[in-house]
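All protein chains but one are shown in place.
We call the chains A and B, going by the order they appear; numbering starts again at 1 in every chain.
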Amino acid sequence: MIKRIEHVLDTLGALAIIALCLLIVFSVVGRELIGSGVPDSIILVRELMVPAILFPLSTATARRAHISIEVIANHFPASLNRWVAVLAAIVGMVIVGTLIAASWVQLAKTFSEASHYGGDFAIPKWPSRAAYFVAFLFVGLRLIQIFWVDLRAAIRGQDAPATL
Amino acid sequence: ASAETVLIANDPGPNRGVRSVAVNYLSDEIAKRSGDTVKIQNNWGGALFKTTAALESLGTGVADLGVVVGAYAQSELPELNIGALVMPQAGPWVMMKSLHELFTTNETIKQRLADKNIVYINHYALPPALVGCQGKGIASAKDADGVKMSDTGGMSGLFKDLGGNMVRMPVYEVYQAMETGLIDCTVTYSYFAVATKLDELLTSVTPMDFAAVTVVITVMNKDSFDSLSAEQQAAILETGEHMADYYGEALAAADKSAMDKMTTRETPVVINAFSEEDYDAFREASKTVTGKWLADAEATGLDGQATLDEFLGLQAKWKAVAETEGLPWERN
């Protein structure tokens, strides 16, 4: 189930990159040919950056693709490294949990106040906050799963699966 | 409680240029007037938060003191952006005095700021804007048609309705865009142009003799403000009140020396002027912006037209003061 949602998120992320690429290209072409670029294009590019960058983060978490430094830990015994993995999941939950809560507060605020950016279209502020919240919500879910899987592996003294 | 309170401040700009001098003046003067019981620790370059998050951050108390920019709070507190509307001509000092009076006497605005958990301290005006160009330049509103201009928000929006080919870009890309010829013109300010050496690329400038844009506003977190003694609070508010005189003078001097630099260099910059018809065209073009502002005001429950009228009344009052008595630093 979560894999399928992540596939959708990844695809939306890719579409956001394609969209912001086309937005900029149309703006440049429009300027040269018809004397006008795409209105509010800078704001739209910024808004698209949030799903483009953050939607795939859940898949990255599931693949354990968050970058870490292995040099020293490579010399640790396997059992210690399994407990370090549990610690990593906890530290991850601290930051990701904070960001989930923080973006929820912002989403609620921008939505209820109907805040918007300046510019031609008065683009609302809440969609990018919502995208931010959704992205980290799924990262958080994956982290809880990783925490559980790694904790079990550490207690049983077996290797945890490399990806989820 | 300790004898000395340290307030943490956040400023989005660098600690260079005339506005940073004013920010330092604010901290020094508050310390002095409070008998060194209130010290301010400035963070520059938006080290704690960027202008886009300023209103929220200052309300929450991430910093005790800092500036908000009206353009980034259009839909939350449109009154902060009232100083960006195209209005009758008025210099920086008149704008700062009249806005200060509006923000300290209008009970509705004071309450609305308090609801966001902030207290108003002072306004910073920009010097009158100018259109800087390379090549042919803009000598009348008609010349804007088809000219490639940077659109960095603010006053540049006016030129869109006059047929300008707006190139949207962040402010920091303006220099290179000018250098490569991507744009011919940009809306800027004389001292900013000189400070960033943009003036070296300009061959002509046309001053835009509107009311000086005044949307940069110092506010303080209300909890931090309330925790101070009455004397300390008074020291802060008095300093804010005095800022129009101090900054008005500093700004005028900076603006003059920048203009002098541009006009006395080896190949002096050509200075154009807009005619009365041009200003009519600008005012016509600005109606969309004012309409949007009124809509935003209404959406947040502010009587936009009444507030605007009240402000225009104050502006007329301070303009009369400036005309009859002269500017404070020019009086003898």
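Here is the rule we go by: a contact is a pair of C-beta atoms (placed from the backbone, for glycine too) under 8 Å apart; a residue touches a chain by one contact, two chains touch by 3 or more.
Here, contacts and distances are computed from a predicted model.
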item	value
Chain not present in the shown complex, as UniProt names it (candidates "NADH-quinone oxidoreductase subunit K", "Putative phosphonate transport system ATP-binding protein", "TRAP transporter large permease protein" or "Na(+)/H(+) antiporter subunit A")	"TRAP transporter large permease protein"
Shown chains that the omitted chain touches within the full complex	A, B
Among B:21, B:139 or B:182, the residue in touch with the chain that has been omitted	B:182
Interface with the unshown chain - residue positions in subunit A	10-11, 13-15, 17-18, 20-25, 27-28, 32, 42, 45-50, 52-57, 59-60, 63, 65-74, 76, 81, 84, 87-88, 91-92, 94-96, 98-99, 101-103, 105-106, 128-129, 132
For subunit B, residues in touch with the removed chain	1-2, 8, 14-17, 41, 43-50, 52-53, 56-57, 60-62, 167, 169-170, 172-173, 175-177, 179-182, 195-197, 200-201, 223
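Here is the rule we go by: only the chains that are shown with their structure count from here on.
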item	value
Distance between chain centroids, defined by C-alpha means - subunit A, subunit B (Å)	36
Touching residues on subunit B, where the partner in the complex is subunit A	56, 71, 74-76, 146, 148, 153, 163, 165-170, 292, 299-300
Complex interface listing, subunit A residues touching subunit B	27, 31, 35-37, 41-42, 106, 109, 113-119, 122, 125
